[in-house]
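Apart from one protein chain that is not included, each protein chain of the complex appears where it belongs.
Here is chain A:
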């Protein structure tokens, strides 16, 4: 998998366009968001699988697509991989009959409750926390998935190998590196780790600045 989505710390993107501040700049953006949520409500994938689908877009598409085009590209891929629609249906735009999942369709009157129900990621785990607040930890040296070669991970490359300090223990949460690949939720301890700007960058703006990342225990070792 490319890591084109992993852009923290990259140079060359120019100024942030603060005036691009609409929630939905065009009507189809709202439609794309709603379609993604409604399809997700069919229960055929989880958030880690859907993130991985967007990250797997070819680097060329990831770069040239606008934000919600990436969502639509990821959604089309998920629908095909889950066997919900066929490539032929996508290409022709013609449905080959009613889906067996039709009775799971999200109905308008259920929308507000479904959104309010949320999807918490904390789970009980047998894995005991190895670190506590104040402990020094080293982040895994390479931002790769150790379970699936080229798989999904939530360790950004810019922080890989850095040393930081645990500032919050979040409890045990689903491990995306496993969950994104249908390997189970594999919950483990999750921490917020503060890394000094001086540790991350050759030329930090200010030596007092820091970046805080949420990191799973298997991303960390004692430092």
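The rule we apply is simple: a residue touches a chain if its C-beta (ideal position, glycine included) is under 8 Å from a C-beta of that chain, and two chains touch if they have at least 3 such contacts; residues count from 1.
What we mean here is this: contacts and distances are computed from a predicted model.
*Asks:* Going by UniProt, what is the name of the one chain that was not included in the view, given "Glutathione-binding protein GsiB", "nitrile hydratase", "Carbohydrate ABC transporter permease" or "ABC transmembrane type-1 domain-containing protein"?
*Replies:* Answer from the record: the omitted chain is "nitrile hydratase".
*Asks:* Taking the full complex into account, find the residue in A:6, A:61, A:185 or A:199 that is in contact with the omitted chain.
*Replies:* Result: among the candidates, A:6 touches the missing chain.
*Asks:* Since one chain has been left out of the picture, which residues of chain A touch it in the full complex?
*Replies:* Given the touch definition above, chain A has residues 5-18, 20-28, 30-35, 37-39, 42, 47, 51, 54, 66-69, 72, 75-76, 79, 84-85, 89-90, 93-95, 97-99, 101-102, 105-108, 110-112, 115-122, 154-156, 158-159, 168, 170, 173-174, 176, 190, 192, 194, 200-201, 205-206, 208-216 touching the missing chain.
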